[in-house]
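Dropping a structure here in structure tokens format, bear with me for questions.
The complex is shown incomplete by one protein chain, all other protein chains being positioned as in the whole.
In this document, chain identifiers A and B correspond to the written order of the chains, with residue numbering beginning at 1 in each.
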Amino acid sequence: MIVSWVSLLLLGIGVLLACTAVAALFWAARNGQFRNYEKGATVIFGDDEPIGQPTDMVFAPKVRKPKVNKKS
Amino acid sequence: MNSLPKLFLGIFLVFAFAWVGLVALPYLNLGFLQPEVNEEAGTVLPQPRPGLAQLGSKVYASEGCIYCHSQQVRPEWAGSDIERGWGLRRTVPRDYIYDRPVYLGTMRTGPDLSNIGARQPSREWHHKHLYAPRVMSGQYSTMPAYRYLYEMRPITGAPSDLALKFDTGVEIPDGYELVPTANAIALVEYLVSLNRNYSLEEAPVE
Partner (left out) sequence: MSAAAEILEKPRTQTPVNMASADFAERAAIDRSCRGPVLFFYTSAILWLLAGSLLGFLASFKMHSPEFLDALAPLNFGRIRPAHLNVVAYGWATQAGLGTAIWLMARLCRIPLAKPWILNIAIVFFNVGLTLGIGALLLGQGNSIEWLEMPGYSMFIMFVAFALVAIWGVHMFVRRREGHVYVSQWYLLAALFWFPWLFGTACILIHTVNLGGVSLGAVNWWYGHNVLGLWFTPIGLASAYYFIPKVIGRPVHSYYLSALGFWSLGLFYSWNGMHHLIGGPFPAWLITASIVASFMMIIPVLTVAINHHMTTKGSFHLLKYSPTLRFTVVGAMAYTLVSLQGISMASRQLNQITHFTHYTIGHSHLGLYAFFTMIMFGAMYYIIPRLVGCEWRSPTMIKMHFWLSFYGIILMVAALTFGGMAQGLNLDNPSVSFNAVTEGTIPYLQARSWSGIALTLAHVIFAVHYGMMLFRLGRKGKPTLFVDLPQEAKA
């Protein structure tokens, strides 16, 4: 493999980019971007489709009639 | 994660990082390789492909040969390609500098073709094989027949030099001859040119 100064330069830029990404992540954490984070998981629910209510019952379950013991 | 600019920056950076490593760097390192000039031996390797073979490589692309055939010989520690007789040495980047595009391939439904020109230098064999694979390679070959690359035509005047002759397996009616089309001639020229068994400094042949 030919190791020219250009490839070393590009490798350096790549490492720099990666460091910037990591730095951005730390900054975001310190800046409170991740505060109250878990609440983000609940945005897909609402008054009409609240948490705890399944929203897709195409194959509707049959209501099971309680078994009556015919023998008295 | 709620801000578009910051999200985008992150998305851009992770991608750019890999782009540098997998696209930019290989291009800079390998995209400008030159053939190896050996003044003592008087060789320039690899040799560029003659014009007809170059046309043939386009036929190779349009017929989708890479979907069953690879063109890369792996080193001994990565596979048994050399033991199988598919090459005298592993292939290296310099072997492919004249291949635009490169046909490394990812399937071996059929054998590797890096050195098929060395293994099978007979043009006639290749034509017959393309026309009737199971006649030439046995009943278990699943290669498609490229009959549309050939023409069964009535003999007018003297029979053609290029006409294919089969001992068994293919019936050619009296008064007819089976000749390759220009595409078939080019394709076979390309196949016969595939030979990477020469020595390079970075990959000597023992």
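In this text, a residue touches a chain if its C-beta (ideal position, glycine included) is under 8 Å from a C-beta of that chain, and two chains touch if they have at least 3 such contacts.
On a predicted model such as this, the values are computed, not experimentally measured, just so you know.
Between the chain not shown and the residues B:41, B:78 or B:158, the one that touches is B:78.
Interface with the hidden chain, as seen from subunit B, comprises residues 1-2, 4, 7-8, 10-12, 14-15, 17-19, 21-23, 25-27, 29-31, 33, 60-68, 70, 72, 74-75, 78-80, 83-85, 90-93, 95-109, 111, 133, 137-138, 140-148. The set of subunit A residues touching the chain not shown comprises 1, 21, 25, 34, 37-61, 63-64.
The rule is short, and it goes like this: only the chains that are shown with their structure count from here on.
Centre-to-centre spacing of subunit A and subunit B amounts to 46 Å, using the average Cα coordinate of each chain.
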